[in-house]
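All protein chains of the complex are present and in place, except for one that has been dropped.
== subunit A ==
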Amino acid sequence: MNATIQTNFARLQIMKSKVLAALRKGENYELKTELNSEYKERRKEAVRRVIANMTVGKDVSGLFTDVLKNMHTDDLEIKKLIYLYLINYAKTQPDLVILAINTFVKDAEDTNPLIRALAIRTMGCLHVVEVLDHLCDPLRKCLKDPNPYVRKTAVMCVAKVYDLNPAVADENGFVGAVREALSDANPMVVSNAVSALTEINEMTPGRDVWRLDSSTVPVLLTAINECIEWGQIAILEALASYTPQGEKEAESICERLLPRLQHANGSVVLTTVRLLIQYEKFVRRADLLTQFAKKMVPPLITLLSSEPEIQYVALRNINIILQHHPKLLSKEIRVFFCKYNDPIYVKYEKLDVLVRICSERNTDPLLNELKEYAREVDVDFVRRAIQAIGRLAIRYESAADKAVKVLVELLQLKVNSVVQDVVIVLRDVFRRYPQTFADVVPTLCEHIDYVNEPDAKAALIWILGEYSEHISNIGNLLSVCLEGFLEEEDEDVQLALVSSVVKFFLKSPQQGQALVLKTLKTATEKCANPDVRDRAYIYWRLLSANPNAARAVALAEKPPVEIENANLPPSLLEELISELGNVSSVLQQPAKLFVYKKADKAGVPRDSDLGARYGDGFDGADGGAATSTSDNGAMGGIGAGNEGEPELLISF
């Protein structure tokens, strides 16, 4: 018993000293010893640990030569790990990489196709020019390898070589070999060849290394049937660059594309939709066009049953498709109703689509639905729902009654944030239908105590001024507002109050006289804001010089409210339609905004000249994106508090 304790203790001591020694010399030192161990298992374990350290971000580049010594091994796992190590550190030690070349070249001739492919794939990933010379011979052989698994890897490797040095790829006839691979018997080789050629084309803009023509297109359309999902996408994307040689060809391509809509992969579906829309302009037969549209709808809707991220991309794209084909989904409004557990970003997009596809006939169910959303807890979502109600009211006169009814019901919930948003939206609706909803104003006034955000306050005060004759205690209400006038920091509220009091006075001079004097006096004498002072002075002078002129200014008929226009600019829309599914259509921004030129380093913050270089000239596009993501842009333009009076003043 005692003896065992003692031996255990002794062991502990030894371990402790070993650990301490290791700590002293550093872990890398220990790994170095282990990598050079005479025992295979220990070397293997050491390689694993090196990779583990690399994974967590520790620098193990100092072990380069020691790791390399283990490269010549029969163990596939070790081989793969060392290759991985090389991919990571080759760039930092290009001269040492040459030491690995022999093994690579040898592996590329291995009897096992898996190892041949692995060697070729890894050599391409090293991004080291020095490797290129040694890569050419093995690559040439692998392109003609009897095993398709090796060929599909070799074909991809050509794109990597081309990226490093186009001349080498050309001189060795690699690009030609990839072109030949397009007619390979194996579908994976074909689709990788398509991917590689597409890549190569992108690397050399202006010089089409590969161009689809009417003889290659049918070959690809046949190959697509045999390809795995990713290969299908590669081919579909390549087809997008092809312009059909006439109506007949476009028709037949489209008809052969239709089956792709039934594929389980959402990207195959969306890329097919992109192609169909793109080829539509070459097809004239109306029956075919309706057939295409009809076939597109169900798969697009099925995308909404996918994972939330996929739904999000689908919805962003549906939004674009709808601007191109406004009627496409008008019968499907209910599938866009929000589920309680949808992620917020999906709800936002659904809301956008709902408002977009709502026709005059289905405003009623949608308004009921929006009312439901306006009672959820997420403040931003609630705001968007309320704004959506406003958009419907402004767009469809027939829906205005119901919309206002819903808004008033929401108001009566007395939830602070809801009241603010409702007031702002009501102001816009009142602008659109002057004097139509006067009977709602008294109810609105009952909730005046809840209104405390500047925007909402300005909106409410504007309503008070416009509808003063319908409010029995208007004098009191405005006086209460005036009490807080100087503490009020927001100029929109102050401006609105000055205008509203003047309107009130013009409509009922006797009741309003004292108040208007007090207001104008306070505004001109005590207000710190020059704009507010100026407006008050102008009104004062107008009123004292010529009350009729003042009436003409303050009570002038306002220009009609613009109907919101959340559409993308046509040129951008066309661009995004041809890039459906791509990052640009998800962001709803032109690619040039977020894709850097090849020479520019991505992923690091650039100097402040970024704005100057990219910000200019894209303002319009930027604005388009903003309006489609948030409704604020669209709604903001409707009644910015001073309702067009400044223009009138200038013309006066």
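Keep in mind that, in the parts below, contacts are C-beta pairs under 8 Å (C-beta built on N, C-alpha and C of every residue); 3 or more make two chains touch, one makes a residue touch a chain; residues count from 1.
Operating definition for what follows: contacts and distances are computed from a predicted model.
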Protein that the absent chain corresponds to, by UniProt name, given "Large ribosomal subunit protein uL15m", "AP-1 adaptor complex mu subunit Apm1", "tRNA(adenine(34)) deaminase" or "Transcription initiation factor IIA subunit 2": "AP-1 adaptor complex mu subunit Apm1"
Residue among A:169, A:394, A:458 or A:586 that touches the chain left out of view: A:586
Of A:93, A:186, A:436 or A:529, the one touching the omitted chain in the full complex: A:186
Hidden partner chain, touching residue among A:207, A:281 or A:339: A:339
Of A:99, A:168, A:310 or A:555, the one touching the omitted chain in the full complex: A:310
Where the unshown chain meets subunit A, residue by residue: 48, 51-52, 55, 57, 74-78, 80-81, 84, 87-88, 91, 112-115, 117, 121, 124-125, 127, 147-149, 152-153, 156, 159-160, 186-188, 192, 195, 199, 202, 225-226, 228-230, 233-234, 237, 256, 258-260, 262-267, 269-271, 298-299, 301-302, 305, 307-310, 312-314, 317, 332, 334-335, 337, 339-341, 343-345, 348, 365, 368-369, 372, 375-381, 413-415, 579, 581-587, 591, 594-596, 600-606
